[in-house]
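Shown here: the complex without one of its protein chains, the others still in place.
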Amino acid sequence: MTTLNAWLLDPNPKSRLQSRVGQTWLSWLRFRRNPLAMIGLGISVALIFMSIFAPLLAPYDPIVQSLPDRLLPPLTPGHWMGTDDFGRDIYSRLLYGSRITLYIVMLVILTAPVVGLIIGTVAGYFGGWVDAVLMRITDVFLAFPKLILALALVAVLGPGMVNAVLAIAITSWPPYARVARAETLTVRNSDYIAATRLQGASALRLIWGHVMPMCLPSVIIRVTLDMAGVILTAAGLGFLGLGVQPPLPEWGLMISAGRKFLFEQWWVATMPGLAIFIVSLGFNLLGDGLRDVLDPRSAGK
Amino acid sequence: MALIEIENLSVTFTTAGRKVRAVQDVSFKVEAQQSFGLVGESGSGKSTILRAICGMAPITGGQIRIDGKPLPTPRGRAFAAQVQMVFQDPYASLHPRHTVDRVLSEPLAIHGQGGSDAKIEQALIDVGLPPAFRFRYPHQLSGGQRQRVAIARALMLQPQILLLDEPTSALDASVQAETLNLLSRLRAERGLTFVMVSHDLAVIDHMCDRVLVMQNGQAVEELSREALASAAMTTPYARALFAASADRMMEG
Partner (left out) sequence: MTLLSVKNLRVTFDTETGPVQAVRGVSFDLSRERLGIVGESGSGKTMTGRAVLRLIRAPGRIEADAMTFDGQDLMAATETDLRALRGRRIAMVMQDPKFSLNPVMKVGAQLMEGLRQRDHATRAEARGKAIAALQAVQIRDPERVMEAYPHELSGGMGQRVMIAMMLIPDPDLLIADEPTSALDVTVQAEVLNILDDLVKTRGMGLIFISHDLRLVARFCDRVLVMYKGKIVEELAAKDLLQAKHPYTQGLLNCLPRIGGSREPLPALDRNADWAR
């Protein structure tokens, strides 16, 4: 273990790989000192774990109905979170539903921030009319409340999980463009950009190799903080019946279905609600912790 | 014919309707392999002249010629292989996320030159850094070490002219001495031409053959090193600048 430690903390790394891994390790050590961030990380890891091992962890099938067992309260033997109005075990449905949640979150993360980052850095770097045109396009998307725009898109495209993800992604990219552009404007005037430009570097090399790496931390932090919002938007769409369709166990859909019984059988809607709350909180805490670690201003202190 | 000719150079920045005349009608010549100093206080326009040479500040009047030829806009790769710059702040002139290896290999990659492994090792040795530093990040280096990397970077393309914008003012005194020694040695070994900007007359005296004193964007007086050393200035501002610096000298 000590040789690995020595390798990681070597002040004179022998290769780019060792250098990168060593820095990542130091960042991890810093991250570890923040208890709230570790809780956030724990929740996020638990979510991933749950979704991967759902078939092994779930005691019941999430879709098969069992009418004699409908609306059983929590802590009934065999159903520790109770059952819903079709007799399906809520715990099992939550576990399988975590897959859907994670799927939606991953798809959005891989599309919206990437698009936003590219648009933001190009706009910020070139300035002038390129900036004006790109930012006005961004403003158009920003002008609509997210959920309304997502609703409109889903109404046009038709309900379903993929369309819901597409709608959410299309409405999520503008804030990333804004963030990337703001960072680019700061970075653009740095001496290191001037030095590389003086060497004859093209705009593409400067944006890709120099500007984007500086924008990444802000975007990553924004992503983790937005994940909560993405989950809630997906839940909202599900709640309105426009996203994921029944009988899939999407958490928002579960809340919507449980609305009818909110006062008598509170657990049908509350359990998925608590799940959304905990996962959103977890991502938020993770994002906060990442910000402390990734913020270049605090690096090198 | 001088290597660098600055003729009636004017640089005016226009922001939001206000004009700032950073450089007003400045002229001087730098011979090949000479070390020329620009000295003045903040706002004198000395750094702006370097930036104008590099194409980073708009030239609103006059002309800059290198080797008798006016400078192309944009400056281009040929210019980059001839003129390079070392910046003032060692903490800002290296990309925080690039290793030393990446910083030094980039100019070679841009110009399509190979053999980067050997060249990088040699560059590090030339500036007095251990080759083991090759994969460090800037925040793992001290200010003086970063400035050495910046100097190595500037020399990767084997330029003829080195522009130095207050290269040691952000460094400690002892590190400044080492850095100035390094610059002098490199200049002697490679026959470089320096245009050095500083607010410190003592540094300029030590490093430069001729000096131009500037104030508020205008050239005040041009002196040879002998004139500076013997305090043979003719303008009151140059004399005041000398007095403020020579004060320190009196003690030591």
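Per-chain residue numbering starts at 1, and chain names A and B are given in the order in which the chains are listed.
Definition applied: a contact is a pair of C-beta atoms (placed from the backbone, for glycine too) under 8 Å apart; a residue touches a chain by one contact, two chains touch by 3 or more.
Remember, predicted model here, so these are calculated numbers, not experimental data.
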| item | value |
| --- | --- |
| Contacting the left-out chain in the complete assembly, out of A:Leu29, A:Val45, A:Val162 or A:Ile278 | A:Leu29 |
| Absent-chain contact - pick from B:Thr12, B:Thr60, B:Ser184 or B:Gln218 | B:Ser184 |
| Interface with the unshown chain - residue positions in subunit A | 9, 26, 29-30, 32-33 |
| Missing-partner contacts on subunit B, residue numbers | 41-42, 143, 172-178, 180-181, 184-185, 199-203, 205-207, 228-230, 240-242, 244-249, 251-252 |
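Rule of thumb we're sticking to: only the chains that are shown with their structure count from here on.
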| item | value |
| --- | --- |
| Distance between chain centroids, defined by C-alpha means - subunit A, subunit B (Å) | 47 |
| Residue numbers on subunit B that touch subunit A, as the complex places them | 54, 56, 75-77, 79-81, 84-85, 87-89, 92-97, 99, 101-102, 106-107, 110-111, 130, 132-133, 135-140, 150, 153, 157 |
| Subunit B-touching residues of subunit A, taken from the complex the two chains share | 11-16, 18-19, 23, 190-192, 194-196, 198-201, 205, 209-210, 213-214, 296, 299-300 |
